[in-house]
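Missing here is one protein chain; the remaining ones are kept as they sit in the complex.
The chains carry the letters A, B, C, D and E, assigned in the order they are written, with residues numbered from 1 in each.
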Amino acid sequence: MTGAKVHLEPLVRLALAEDLGPGDLTTALTVDPTVQAQAEIVAKQDLVLSGLDPARLTFSLVDPAIEFKPSAADGDRIKIGTVMVRLNGPAQGLLTAERVALNFLMRLSGVATLTARFVAAVRGSRAKIVDTRKTTPGLRFLEKAAVRAGGGVNHRCGLYDGILIKDNHIAAAGSITAAVTRAGTGAPHTLKVEVEVEDLAGLEEAIAAGADIVLLDNMSPEQLARAVALARGRVRLEASGGVNLDNVAQIAATGVDFISIGALTHSAPAVDLSLRFI
Amino acid sequence: MTGAKVHLEPLVRLALAEDLGPGDLTTALTVDPTVQAQAEIVAKQDLVLSGLDPARLTFSLVDPAIEFKPSAADGDRIKIGTVMVRLNGPAQGLLTAERVALNFLMRLSGVATLTARFVAAVRGSRAKIVDTRKTTPGLRFLEKAAVRAGGGVNHRCGLYDGILIKDNHIAAAGSITAAVTRAGTGAPHTLKVEVEVEDLAGLEEAIAAGADIVLLDNMSPEQLARAVALARGRVRLEASGGVNLDNVAQIAATGVDFISIGALTHSAPAVDLSLRFI
Amino acid sequence: MTGAKVHLEPLVRLALAEDLGPGDLTTALTVDPTVQAQAEIVAKQDLVLSGLDPARLTFSLVDPAIEFKPSAADGDRIKIGTVMVRLNGPAQGLLTAERVALNFLMRLSGVATLTARFVAAVRGSRAKIVDTRKTTPGLRFLEKAAVRAGGGVNHRCGLYDGILIKDNHIAAAGSITAAVTRAGTGAPHTLKVEVEVEDLAGLEEAIAAGADIVLLDNMSPEQLARAVALARGRVRLEASGGVNLDNVAQIAATGVDFISIGALTHSAPAVDLSLRFI
Amino acid sequence: MTGAKVHLEPLVRLALAEDLGPGDLTTALTVDPTVQAQAEIVAKQDLVLSGLDPARLTFSLVDPAIEFKPSAADGDRIKIGTVMVRLNGPAQGLLTAERVALNFLMRLSGVATLTARFVAAVRGSRAKIVDTRKTTPGLRFLEKAAVRAGGGVNHRCGLYDGILIKDNHIAAAGSITAAVTRAGTGAPHTLKVEVEVEDLAGLEEAIAAGADIVLLDNMSPEQLARAVALARGRVRLEASGGVNLDNVAQIAATGVDFISIGALTHSAPAVDLSLRFI
Amino acid sequence: MTGAKVHLEPLVRLALAEDLGPGDLTTALTVDPTVQAQAEIVAKQDLVLSGLDPARLTFSLVDPAIEFKPSAADGDRIKIGTVMVRLNGPAQGLLTAERVALNFLMRLSGVATLTARFVAAVRGSRAKIVDTRKTTPGLRFLEKAAVRAGGGVNHRCGLYDGILIKDNHIAAAGSITAAVTRAGTGAPHTLKVEVEVEDLAGLEEAIAAGADIVLLDNMSPEQLARAVALARGRVRLEASGGVNLDNVAQIAATGVDFISIGALTHSAPAVDLSLRFI
Partner (left out) sequence: MTGAKVHLEPLVRLALAEDLGPGDLTTALTVDPTVQAQAEIVAKQDLVLSGLDPARLTFSLVDPAIEFKPSAADGDRIKIGTVMVRLNGPAQGLLTAERVALNFLMRLSGVATLTARFVAAVRGSRAKIVDTRKTTPGLRFLEKAAVRAGGGVNHRCGLYDGILIKDNHIAAAGSITAAVTRAGTGAPHTLKVEVEVEDLAGLEEAIAAGADIVLLDNMSPEQLARAVALARGRVRLEASGGVNLDNVAQIAATGVDFISIGALTHSAPAVDLSLRFI
C-alpha cells in the first residue's frame, strides 16, 4: 500500500542485526570480497508470492551494489521451478543477505498461499475471506499485505481503525445496546461499529441498537444460516471461530458476508524457496 | 538466558505500537477506566509453554498496575484446560494488552510444542534436535529460547557465532580443504568449524581438512548410516534437509549427533490459548 | 485513550533531549543537588486542561523522585489562578524539567481551549466539531486527545483509519461513482466511505454510489442548507473549509452533522501557565 | 544551519508513521500506481517561507522518485498566489506525502511570518527580536531555524548552550552576586552569563557581579528606559514578558539590545498553503 | 549534570546489546538462576572516580533486583585497594553485567585520573585545564563529565554551544576581522566569540575585532608569554597544541587562562579495576 515502505527499514534493520551481529564470519573467511556473482530465487512449490519489498531492502541494506530484479509481483501465482528473482552483485553480500531475505519471502508467501486456498474454497459465494489481529509481533503490516496478495481482504489493522465490541466490552458496558450506543456516539465518524454476539437474540439486539456489522462467534452453519435469514441485509455478518479448509465452503454457503480466520497469519506454514548461485 | 531481557523492550514496544496506534477505541468507549478485573490465560490444547517474558512485559508496558502471576514456567508441559497465568488489574489495560500478549504466547509455545514432538520422536537415540536460522524476522532470540523450552538445543544464533561453510563458500574458496583451512585459521578460536558436504567423498575431505562438524545435506538414512560408519567419531555429524515427524526417528537411528529442522521455527502452528475474564 | 501512553516515552525523550543536550548548566552551577523544593503549576487564564500525561512523564524521566500531583484532569475547565498541579522533589530536577513540561501543557491545553470555544458556539445544533490531519508533526495523537478534552470528536487519525476520497482521487478514478465503488469494495469492512464533493450534483452522485459520509467543501451556509435538504438523512454530512468562530454557528444551523476545522490544531494559541516555587 | 539535516530524518519518519500507519488506504484504492502527476505548492497568503528541508525529505521518504523543485528559499518573502515548489512523480506518492509535508511548511512558515512582523515593527531601533525555549516539543531546531528565516536571532537553543539565571536559581544560590559568580567560574568559557532581574537594584548588582547580559523581566517601557540609562553599555539588556505587536516598537525605543518573545514559536498561526495537481 | 541521565539509557542499552547479543551462554549454563551473590568493585591503582551512573544503570537494566551501593562519588580520589561499590543480587545478573559496567568505569575514571594529573601540574597558576571535542564517538557527554570529575573544566560541548573560528573559517571569511564580526553579529547572544590565531599580529587583529577569547595555536612558551603581555587582559587566552605532562607547568606559567588538551579524552589509559565476588 502506498506509504507502507516507510515502516520497512527499521524492521529489516532489526532482522539483519539479529542475524549478522558483528558480521558474517564464514563468508568473510572463505569468499574474496572482489568476486561478483549471479543468483536466483526459485520456487520449490506452487505458491502465491508476497514479500518482495522487504527482500529487496534486505539485499540493498547489506550491499547497495546488489541488483534485485523480480520477474513476478506480489500476488502472482507462481509454479514450482519458477525463477522469481534474479540477483547480481558482490558474492559476499549475496551470501550474507540470503537468509534474512528468504525468511521474509518464505513466511509472507506462506500467508498469501494459505489465504489463496481459503479464497478458492469459497469461490462462488458472497463471502470474503478476512484476517484477524492474530499476527506475528512486528510483522502486522506485512502479514496484512500478504493476505491481500492472497486474495483476502483485511479486517481492521489494529485497535484504532475499527470498533469491535466483544463479550467483555458488553459486560463492562452493561448490554449490547449500551455498548453499541456508546461506541457509535464517541468514535470517529469514519468507523463502523461491529459487535460480537453469541446467539440470535444478541443479533436482534445488535441490529436494533444500530450496529453496522455483527460478528457471529463460533456458530454452526445451521445457526449462521438462521442469522442470515433473520438479519435480512440490515447488517453485514461476519462468521468467526473454528474455520478451516474443510468447513469454510459450508460456512460460506450460509450467506455470511465475511469469514475471519486467525490461522491465515498465525499458523500458515512457510513456503519452500531456494536461492541458488549460477 | 540471562541478559536476554535487555532486547525485549524494543520488540514489545514495536508489537504494541502496531496494534494500538493512537489507542484502543473500543475499550475506551465501552469500559469505565476505574473498573478492575481478574482474568486468566488458559490452554485450549496440550502444549509446551514459552513466551512468558514478552507476555508479562506487554501487560506491564500497557499498564504497570497489572499483576501477572504465572502458575507455570517456560518449558513446562501444560494440559488442556490448565490456567497458566492469572491477571489482575484495570479492565481497560487487560483488554488493550490481551491480543499482543497472546500473539507472543501462541507463536512461541507453538515452536516449543512442535520441538517437543520431534524431541520425543528421537528419544533413545544419540541425536539432538537443533534449530536453524529460518526464524521469523525480529523474533530470532525468542524463537531460539522456545526451541530450548521444547527440549531442543540451539544451532548458532546468527552468522557471527558459528562457522558453517556451505556449497557456495566451498565453490568460492576452491575446495572443501581450502575453505576449512581458511576458516580455521581466521576465526575466533572459540568457534568450531562446520562444513556442509553432499557425499562421502566430501566427508572424507572435510575430516582430513580438520573440520570439527560436518553437515550432511539431504542424505537418505542409508547414506547417513554410511557417513556415521565412515566418520568413526572423528567429527560430529549433523543431518539436515527434508526432516519431518514421520522420518525423524529413522534419521536419528543412523547415529548422527544432530538433526536440524527449519520447520521448528518457520512452520510451527500457533497453539490455541484464550484469555477469559472471571 | 487506553494504550496511548505506550507512544509517549519516545516523544518525551526527544523533547527532553533537544532541551537538555548534555545537561542544565545554569541549574548545575547555582542549585545544590540536595535541595528539595515544592512548586505548583498555575493557570494564568481560563482554559481547558490537556497534557497531564506528557507533563508527568517529563518530570519523572528527569528525576523519578519528583512527585506530580494534579488537582484536575484532562478535559476540566480551569479558572484563572487555579493551581492545577502540585510538585515536590529535588529542586534541580524541577528546574530542569519545567520548560518541557510546560511546553506540552501550554500547547495541548491551547488546542483543548480553542476546541471548547467552537463546541460552545454550536451548542444546540446537531453538529459536532471535528479535527483534521493538520496537526503538528510528531504530536498527532496528543493533539487528537486535546480535541477530545475540549469536547470535540476526532476525525480519522491518519490515512489508515478512514476513507476520505478527495478531488484528486476522483480525478484519478474517473468519477465519484468509480472512486466510491472501488473504495467500498477494497477497504476493510470496519471503515465507512467518505467522499468530498463540490456541488449538489456531486452529492447526488455520491449518495447514489453508496457513500456513507459526504464532505461538503467550502460551501456557503445557503449551499449547505440545500445539501442537507437534498440528502434527507441518506448520508451524514460534513462541512469543511473557512470555518471560524464568527461563522461556525451559522454553519451548524444548516443541519450538517460534522464541522471539521484545521485551526483547532494548526493555529491554536498556547495558553498562559506558570510554574512557581513555594 | 550546516549539519542540521542530520536530525531531520528521525523526525520526518515519526511524522510519516503517525499519519500513514499501515498505509494510505484511499489512495491505494482509487489511484493507479503507474500514474504520474505534476503538482505545485502555492501560497494562499503573503508569508515568509520556512520548512523546505523537512518538506523535501517527506516526499523523498514516501517515494524517492518524486522530484521536489523549490522556486524560492527559506527566508524569502512570498506573495499570495506564488508557486513555491513544483512536484513531479508518481501520483500515489504525491497524495500520500502531501499532508505531512504541508504540515511542516504551514507551521514553520507561520513562525517565520510572525517573526518577520515583529522584526519589521522594531526596524530603526537597535533591538533584535529573539526567540525563547517555548517551542513545540520535537520541533526545537526547526522552529529556531524558522525564527532566523523571519529575520530574528536565536536565543540559546537549550539548557546547555547558554547560562540564564532566573529567580529560582538566585534564591537557591542566595543572591544575584553568588549565582553570577558561581556560573562564571564553572561554565565553559565559551558561554556568557545572563541573569534575570526584576528591578534596578537587581540590575546594579548583576553588573557589579560581572554578568554579561541582564534580562529585564516584565518591566514597563519606562522602567526599561531607566535600566538602559543605568547600564550605560556595561552589559547587554534583554526585555522579556508581555511583548506583542502593539507594544514592541515602544519597547524597542527604550534602547534595549534584545526583545525575547515566546509567542514567536508557541502561538504563531499556521500560514495558508495548498498543494494543487495540474 | 542535572538532566544528563536522560541520555544514558540508549547508550547503556547499546553497550549491553553488543556484549550480550542473545544472552550470556556461559553463565546460563553454569550458574543456577536462584543463586544470590555479593560482589565488590575494587580499585587496583590510585585513581579519580568517574562513571558511577552508567555502571549503576548497566546492572539495573540487566536485572533490576541488583543493589548497587557506591561508597564513593564521582570526582573522589580513590586509593589502591579501596572498595568503591558493593553489589548484591542474583549471581547470574552480576556476572552478565560485570564487563560492560567495568568498561564504563575503567575508561571514564581513566579520563578523570589523567585530567587530575594535569590539574595538579598547573596548581598555583591561573590556568585552567580544559578538554576538546576529541572524544570517543558516543561518549561525549560522559567524557566531559569525567573531565569535570578530574578537576578540569569543559570547553564547548559541540559545534553548537561555542563559537571557535579556526584557520579555515578565517580563510573562508577573508580575514580575522571579517570572521569575528560575522560571528559576533549572527550568533546567539549567550555565546562568546573565540578565534584561533597563529602569531601576535593575529592576536592584535582579533582583539581589535572584538573577540572574547583567543586560542593560541602551537606557540612556544616564549610566544605565549609575549601574547599574554600584549593582550593586557583585554581577551582571555587559551593555549593549545602539543601539551603534555612535561611541559604543561611551563605553559601555565606564561599566564594564559586556559590550556586545552585533546589527550585528556582521546588517549587516557583505562584505570585498573576488578569486580570480585565475596
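Here are a few things to note about the model shown:
The rule is simple: contacts are C-beta pairs under 8 Å (C-beta built on N, C-alpha and C of every residue); 3 or more make two chains touch, one makes a residue touch a chain.
These numbers come from a predicted model, not from an experiment.
Interface note: of E:Ala112, E:Val147 or E:Ala183, the residue touching the hidden chain in the full complex is E:Ala183.
Residue A:Leu25 is the one among A:Leu25, A:Leu105, A:Leu215 or A:Val256 that touches the chain not shown. As for the chain not pictured, it touches subunit E at residues 10-12, 14-15, 18-32, 35, 37, 54, 91, 95-96, 99-100, 102-104, 106-107, 110, 133-141, 157-166, 168-173, 179, 182-183, 186-188, 191, 262-263, 266-267, 269-270, 277.
Of the residues in subunit D, those that touch the hidden partner chain are 1-7, 140-141, 144, 157, 160-161. Within the entire complex, the positions of subunit B that touch the omitted partner chain are 3, 128, 130, 153-157, 159-164, 186, 188-192, 194, 213, 236, 238, 257-258.
The rule is simple: only the chains that are shown with their structure count from here on.
Innermost chain of the displayed assembly, by C-alpha centre distance to the whole-protein C-alpha centre, is C. Our note on geometry: subunit D versus subunit E, Cα centroid distance of 32 Å, whole angstroms. Averaged C-alpha coordinates give centres for subunit C and subunit D that are 22 Å from one another. Multi-chain contact residues, meaning those touching two or more other chains, occur in subunit A at positions 3, 18, 21-22, 140-141, 157, 159-164, 186, 188, 191.
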